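One protein chain is absent from this view; the other protein chains keep their places.
And now, subunit A:
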Amino acid sequence: MIKRTQRIYLVLIVLLIAGFIINLCSGPTWFSPLTVLHPQPGLQAQTILSVRLPRALASVLVGAELAVAGQLLQTISRNPIADPAILGVNSGANLALIVGTVLGIPFTIRARFGLALVGALLAFCVVLGLSLTRNGMQPLRLILGGSIFSGFLVSVAYAVSLLTQTTAQYRTLLVGGFSGVTYDSVWLLALILLIVLLAIVYLRNSLTILTLNDQLAQSLGSKRNGTRVLASILIVLAAGGCVAVAGNIAFVGLGIPQCIAIISGHRFKQTVGQVLLAGGAFLSFGDALAKSARPPFELPLGALSAILGGIFLFAFLWRKQGALTT
């Protein structure tokens, strides 16, 4: 058993490193890994250091954070198909960004993060409000209310963008992607990841207990609502940061924890590390493909990750079904 877990970690780490290197190498022009290590001084070195490296780092960080945010949400809502996008968090952040910039707030990373966080938080509060009943938070209401409200927010975002004729300007936000990422974003994402990780270490037992059914968790002494609120704050933080940097990216939050669950089960403590690594690896590869498939254009990463991820998930489910029937 232990050996199997170690093997899974090893594979994921190798994938993450490979994804990171391939992401560094790819772009409108392909650099070989040797070139990346020893670039010619001048333009090439400049490109690698100030364009490709921050972008590769950001895609790893966003992938990891979205995946963990997804797993957190699936754990607290005890619903395997929950995704931060469903909580309205992503679309709230997105809408706030678009409305904010239309109103003339500068498009710097700090302002963007601030806007995204406010938008994510507001949307989340509305969705949380929809999910509250006299007996506390109802996970099913959270998911349903969230999906509907989220769809509403996305439509408003598109409408605002169309009416002000800024769809081209907000393309990255709407379809997701990493073009133009700078070190400011990387630092921000790294800080968020650090906070999320520390909080998860602190909450790991409480979160693991939440994978049991409600009354059982309560009987063991879990402060379910407290844990849920704290985890929700982490989700808002991570998803807000990711949207501020890379816009709407689908699938990662939903699919990566799903794939890991198929391999390693649903226990939180035992799988959160794998989810983190897999998310980072997945988005590095995804972004490498997005920027190198049809240069000089970039494929919309949000759509790409949804397509890739969908195929990925189908393959996993199909394999699992095969394993069960044979």
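Everything that follows uses one rule, which is that contacts are C-beta pairs under 8 Å (C-beta built on N, C-alpha and C of every residue); 3 or more make two chains touch, one makes a residue touch a chain; residues count from 1.
In this section, contacts and distances are computed from a predicted model.
Asker: If you had to name the missing chain as UniProt does, which of "Sigma-70 family RNA polymerase sigma factor", "Ribonucleoside-diphosphate reductase", "ABC transporter ATP-binding protein" or "L-lactate dehydrogenase complex protein LldG" would it be?
Answerer: Spelling it out: the chain absent from the display is recorded in UniProt as "ABC transporter ATP-binding protein".
Asker: Which of these touches the unseen chain: A:21, A:144 or A:212?
Answerer: A:212
Asker: Thinking of the whole complex, not just what is shown, which of A:43, A:103, A:168 or A:201 touches the missing chain?
Answerer: Selected residue, touching the omitted chain: A:201.
Asker: Consider the whole complex, including the chain that is not shown, and state which of A:26, A:222 or A:248 touches that chain.
Answerer: A:222
Asker: List every residue of subunit A that touches the chain not included in the displayed model.
Answerer: Contact residues on subunit A toward the absent chain are 1, 135, 201-203, 205-206, 208-209, 211-213, 215-216, 218-223, 264-267.
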